[in-house]
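Read the structure below first, then the notes.
The complex appears here without one of its protein chains, the remainder shown in place.
Take a look at subunit A:
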Amino acid sequence: MLEIKDLRAEIGGKEILKGINLTINPGEIHAVMGPNGAGKSTLSYVLSGREGYEVTGGSVTYMGEDLLALSPDERACHGIFLAFQYPVEIPGVPSATFLKTALNAQRKFRGEEELDAMEFLKLVREKTAELGIKDDMLKRAVNVGFSGGEKKRNEVLQMALLEPKLMLLDETDSGLDIDALKVAADGVNRLRSPERSALVITHYQRLLDYIVPDFVHVLADGKIVKSGDKSLALELEEKGYAAISAA
């Protein structure tokens, strides 16, 4: 599904990713762990196409296409979803409007009929009920005045509604208490399927107790220095990044 080859990228002339190689097959969940400044968030931004992140080498193939040639919205419409570490506030735009606009933009892209207000409401209510999210969140402006937990839940709700093929979770656990973490993880787990993959970026192994990965990679100084299965995360937790990176 996703094939990253020798990916190099810089921000403002500073090289952050220094040759990343990673292959994700359909249905797989990969965790990328690493110390601060290793390039974890940069990887998620480069994959989702954020402005200011310049790719200087390598390639990314997604479902047989050159991902790097697509605009951010095209990537989203092709099924790449980034759950933000810091979800952005959009004053005056009710969450429901935002969700409906996004969903219909993607449906239109795929040549599907757009949903009208009633159809949309029915769908979104199903999702909020499944995820245990209060409907009043839909009326509030996107992320404005949301607590850290509410913001992450909103990300999960968006993900559930947009049903992406590849989920990029950027430190979804940061700033969450254990209950909120469970809700977020539960949302991701519900979406697990043989066709859907995920790249889970996290600093701590805690999240991986709830979202169990098939593979764990250690990112240090812009490169993947070690890969393994779930046990690697536990090893990291025990010995620290320095020991693993040096090994």
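The rule is short, and it goes like this: a residue touches a chain if its C-beta (ideal position, glycine included) is under 8 Å from a C-beta of that chain, and two chains touch if they have at least 3 such contacts; residues count from 1.
As a convention for this text, contacts and distances are computed from a predicted model.
Trainee: Look at the options "Fe-S cluster assembly protein SufB", "Peptide/nickel transport system permease protein", "cytochrome-c oxidase" or "Heme exporter protein C" and return the one that UniProt uses as the protein name of the missing chain.
Mentor: Looking only at the record, the undisplayed chain corresponds to "Fe-S cluster assembly protein SufB".
Trainee: Quick one: which of A:G12, A:G64, A:G92 or A:G111 touches the chain that's been left out?
Mentor: A:G92
Trainee: Quick one: which of A:I16, A:V60 or A:A76 touches the chain that's been left out?
Mentor: Per the contact definition at the top, the residue touching the missing chain is A:A76.
Trainee: Which residue from A:Q158, A:T172 or A:S197 sits in contact with the chain not drawn here?
Mentor: A:Q158
Trainee: What does the interface between subunit A and the hidden chain look like in terms of residue numbers?
Mentor: 48-52, 71-73, 75-77, 81-82, 84, 87-94, 96-98, 100-106, 109, 114, 117, 139, 141, 158, 162
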